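Structure below; questions to follow.
The other protein chains are all here in position, but one chain of the complex has been omitted.
This part shows subunit A:
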Amino acid sequence: MTSSAATDLTRRTAAELAADIASGEVSAVEVTQAHLDRIAEAEPQVHAFLHVSGELARQQAEQVDRARAAGEQPASSLAGVPLGLKDIVVQQGVPATAGSKMLEGWIPPYNATVTDRLRAAGIVILGKTNLDEFAMGSSTENSAYGPTHNPWDLDRIPGGSGGGSAAALAAFEAPLTIGTDTGGSIRQPAAVTGTVGAKPTYGGVSRYGVISLASSLDQVGPCARTVLDAAMLHEVIGGHDPRDSTSIPQPVPSVVDAVRRGQRDGVAGMRIGVVRQLSGDGYQAGVLSSFRRAVDTLAAAGAEIVEVDCPHFEYGLAAYYLILPSECSSNLARYDAMRYGLRVDTSAIGEPMETAEQVMSATRGAGFGAETKRRIMLGTYALSAGYYDAYYGSALKVRTLIRRDFDAAFDAADVLISPASPVTAFALGEKADDPMAMYLNDLATIPGSLAGIPAMSVPSGLAQDTGLPVGLQIMAPALGEEKMYRVAAAFESAYIAEHGSSVPQQVPPLGTPAGPESAATQERAS
């Protein structure tokens, strides 16, 4: 196979690749190898992966090819398609770090339910993608293994925590990746890398085997370059799992059908709500103008646009930064050097090592990064006797109020929209020393997380001021994934019809940064 043919394979969508593998036009091994080659080529600049399982991936691809040769039906409509797994989802026998030194060298002895479902679907797992430590951050700069670079501009962040999964898509290292979203870790990276990322309804995808950050908020979701690919992956990983008590006891919604409907029928007859509180102050001008164009596009595609008020959203960030650290402080208590992961020999650093407490303390001191420690301390404080009601208790009340805001808004609209990220990709290092500035990146995504509703980001175009991708967030009521995907697909189709190509197809070659010119060109074209 020529190298241009290989390049062609990495630029295809997952749906196309699966169809080509099923028809025999190309083998799963060829597809996997093309992506492994692309990973080898791009990784020195992008660093989207923490671990590449080349040999294992080839074996998994061979299984798909052998099954096809034996005349078996494909295991799923994504059989043979390669995927990057966020390194917070465990895969038996493959190192899992959660982006932390604490777990360096740990090899999980079991599979997450998501991993089992991916493998049962014949999906080939290329490796584990980079993330902020234990999924805490909006830039991947909190990864203990170095940041991931945004393929649109290598000096910029790819978002976080799932920056590796998003960058791997934008760099054509994988057509599909898995993300996890606690307050925006799928949607914000998707927004700043011009890719698609969906956070399902809380409980829509099993969390079993997904290393916990904040249990009441964590949710696994699909990431891709097209809405259809995301929907296909969503159907593979979703659905009830008895091993996760919080998993919804219902089958996964028919989101692929919903996408086809959106592509065919648009959004005619749908009411789309613009959340007044999720624009304006704190949002970059180029983001807001892209968002306004997206609203126009949806109106043109047949939607009725209504404005909705969600007055309690302004307390969302504060509530989130009490609930998340509280749960995180407890979830991360298990990293104590007793059973697995890092164990610091305190005698080697001149400190006594007489008690288990000394080893725990030294190990946690050395193994956790600054942001992780900050949140453990915040959460420990917020849960303390005498403070619980004022902090955790109040945050839970805000959470209820935000749910009610959504309930009222969904009375007026079928789905709600907003920018997914207040800003386009910022420079690496720009906000690394300013936690509050970093936390504000999740301003638009946090309310949906607190309410447990499905929400996704689809590219709405490139910002006029930076030339970098902007994400459109679409939110739907709990279990309303079909509406969400329908709107996303309708928007994507309208965008392509308008601009001739999707946003991910416009990623410049690595190392040639996008600039305001490309966005200006796009403006003129529209």
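Worth pointing out:
Convention: a residue touches a chain if its C-beta (ideal position, glycine included) is under 8 Å from a C-beta of that chain, and two chains touch if they have at least 3 such contacts; residues count from 1.
In the analysis below, contacts and distances are computed from a predicted model.
Between the listed names "Tryptophan synthase alpha chain", "Catalase-related peroxidase", "Aspartyl/glutamyl-tRNA(Asn/Gln) amidotransferase subunit B" or "ABC transporter permease subunit", the UniProt record for the complex's undisplayed chain reads "Aspartyl/glutamyl-tRNA(Asn/Gln) amidotransferase subunit B".
Touching the missing chain, out of A:Val52, A:Leu78, A:Ala112 or A:Leu131, is residue A:Ala112.
The residue from A:Asp65, A:Glu173 or A:Glu327 that touches the chain not shown here is A:Glu327.
Interface note: of A:Ser77, A:Ser254, A:Ser289 or A:Thr380, the residue touching the hidden chain in the full complex is A:Thr380. Among A:Leu103, A:Ala301, A:Leu342 or A:Ala362, the one in contact with the hidden chain is A:Leu103.
In the full complex, subunit A makes contact with the omitted chain through residues 88-90, 96, 98, 103, 106, 108-110, 112, 207-212, 214-216, 242-246, 326-327, 329-330, 333-334, 336, 338-340, 355-357, 360, 380, 383-385, 388, 392.
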